[in-house]
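Below: the structure, in structure tokens.
Only one protein chain is missing; all other protein chains are in place.
== subunit A ==
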Amino acid sequence: MTEQLQHIDKKLLEILGSVSDPEIPVLSILDMGVVRSVNVENDIIEIAITPTYSGCPAMDAIGDDIKKAFKEKGMEAKVSLVLAPAWTTDWITPKGRAELEKYGIAAPLSAEADKEALLGNKKLVKCPQCGSFNTKLISQFGSTACKALFQCQDCLEPFDYFKCLK
């Protein structure tokens, strides 16, 4: 969770934590780091979210899911989109990274390592299935804008790698 959210009412955070990315259902939007601010004014909860990628189609769904989650608790939420500062994979929490791995998606490496891995120079991406580093890049672009496609050369399973965005 980002620092600016630490003073937020636990009840509100719990509701936000129940909303997940429709493409990666194990990852809550809090662990993904897309919730930027929460303000309560006249009983209306104003939530600012930031897109992972400009064209991410999940943002509309996430906005709707947030409103729905609050409505179910009898609260009204307004969702706005902020672009700056731009989202980075550094905002994914340690818990989020662990959830990604469990789900079968390799978590982003550091910016330097990411470049080496995506250029195929070094074997740095760990297979989330068997833990081997003997993996190879299949495609720089994967099933969604935020992922690249890899394959493990030991267990032969293809898997997604969450690209580093800085």
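General observations
Here, a contact is a pair of C-beta atoms (placed from the backbone, for glycine too) under 8 Å apart; a residue touches a chain by one contact, two chains touch by 3 or more; residues count from 1.
Here, contacts and distances are computed from a predicted model.
Per its UniProt record, the hidden chain corresponds to "Phenylacetic acid degradation protein" from the list "Phenylacetic acid degradation protein", "N-methylhydantoinase B", "ABC transporter permease" or "Circularly permuted type 2 ATP-grasp protein".
The set of subunit A residues touching the chain not shown comprises 51, 53-57, 83-87, 118, 138-143, 145, 149, 163, 165-166.
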